[in-house]
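Other chains dropped; remaining ones untouched in position.
Each chain gets a letter, A and B, in the order it is written, and its residues are counted from 1.
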Amino acid sequence: MTIERIEPGARLSEAVAYGNLVFLAGHVAEDTSAGMYEQAADCLRQIDAHLAAAGSDKSKLLTIQIWITDMALFPELNRAWDEWVDKANLPARATVESRLANPGWLVEIAGVAAR
Amino acid sequence: MTIERIEPGARLSEAVAYGNLVFLAGHVAEDTSAGMYEQAADCLRQIDAHLAAAGSDKSKLLTIQIWITDMALFPELNRAWDEWVDKANLPARATVESRLANPGWLVEIAGVAAR
């Protein structure tokens, strides 16, 4: 089976599709001055685009991993999540606190989808 | 192939099965006053139940991700793990330290199994 690499950059691909599975890189916001809600919504918009490029969409998400830099912002993360996620097709999910590579990033989101 | 969602809640499913793979959400203890050993054992019992609901069991675990809030509790985590894991069928595993969403949680466990 062919491995399809979506938006390969200098160091990683934004998504990698293999057979019926799509592996999403850790997605981060473009605007590091934005708050948690805006950053999370931006990550999820980027994930929509990369899932589409791989022939998938959020209704086919299998599992999501979320890292946030401050658990005090968990409600704001969930506000963006709840507006975005397909409630008829909820993925498995884990959310933990970690510092991220850019001090302006408040959230990073990776996952695996079917296609 | 159908995506089967096990115990979907308001925000995530406890497990998602797709083809021969089962993706487990981050599992956490029900009793946030319990110690590490008890919390880890509770997570693993819940994982048993969700694997069973997906037609799998711990002998088919492929990989496990564990987050604990304090590496000083790593031996207590491993005590619960060693009592539970199928030693003839050891999964890949990674354990790191992260704060979790509820300050009473000491451990969160996710993973992927075959079925």
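Please note the rule applied: a contact is a pair of C-beta atoms (placed from the backbone, for glycine too) under 8 Å apart; a residue touches a chain by one contact, two chains touch by 3 or more.
Quick caveat, the model's predicted, so the values are computed rather than measured.
Assuming 2 chains are placed, give the number of copies in the entire complex as this structure defines it.
3
Going forward, only the chains that are shown with their structure count from here on.
Would you kindly tell me how far, in whole Å, the mean C-alpha position of subunit B lies from that of subunit A?
21
Using the touch rule from the top, collect the residues of subunit A that touch subunit B in their complex.
20, 60, 62-65, 67, 71, 74, 78, 81-82, 85, 89-98, 112, 114
Considering only the defined contacts, which subunit B positions touch subunit A in the complex?
1, 3, 5, 8-16, 18-19, 21, 23-26, 65, 67, 98-101, 103, 108, 110, 112
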